[in-house]
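A protein chain is absent from this complex, but the other protein chains hold their places.
Here is subunit A:
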């Protein structure tokens, strides 16, 4: 491995370099973490602009605690997912985000010939996003972390400060809620007519 290839370093090592004043570490960490944080925030909020604000705020908090970061105690991504979820929850409780998300989801247009044509990839994603918005905050967070961000249950347990069994329970309840919401959506949109 070339000694100057910082992209091969893990987040902890890069954060150490960042706090030591290395500008390359700042760039690599931002490019590595910002898209992940943004995607997670968008899945929780359903709104790109809100997600961008949350991403900027979460990263700002990371930069500020970088000099005091304790190496090896927690993963940087675990900390970031937790901060992102807290910021997103705050916004949702203030009544922002979710309403915008529902407005932003494209509605299936009338007059299309079949359910297959309407339920294309983007529509499915939009439907899931809308269904996610109907879940309680913790269930939504657990489902997003497990099935969209692809994290393992122990990692989710660390992020949500829960036991693994509690995470499994939240995910299971969340999926039941999603299935019910999606089923209701399909019926209301007439997807079962074919």
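Annotations
The rule is simple: contacts are C-beta pairs under 8 Å (C-beta built on N, C-alpha and C of every residue); 3 or more make two chains touch, one makes a residue touch a chain; residues count from 1.
Just so it is clear, contacts and distances are computed from a predicted model.
For the omitted chain of this complex, the UniProt record lists the protein as "Dihydroorotate dehydrogenase", which is one of "Fe-S oxidoreductase", "Helix-turn-helix domain-containing protein", "Fluoride-specific ion channel FluC" or "Dihydroorotate dehydrogenase". Contact between subunit A and the absent chain runs through residues 18-21, 23, 26-27, 29-31, 34-35, 38-39, 42-43, 48, 51-52, 55-56, 59-60, 63-64, 66-67, 114-116, 119, 121-122, 124-129, 131, 147-148, 150, 175-176, 178-179, 182-183, 186, 191-192, 194.
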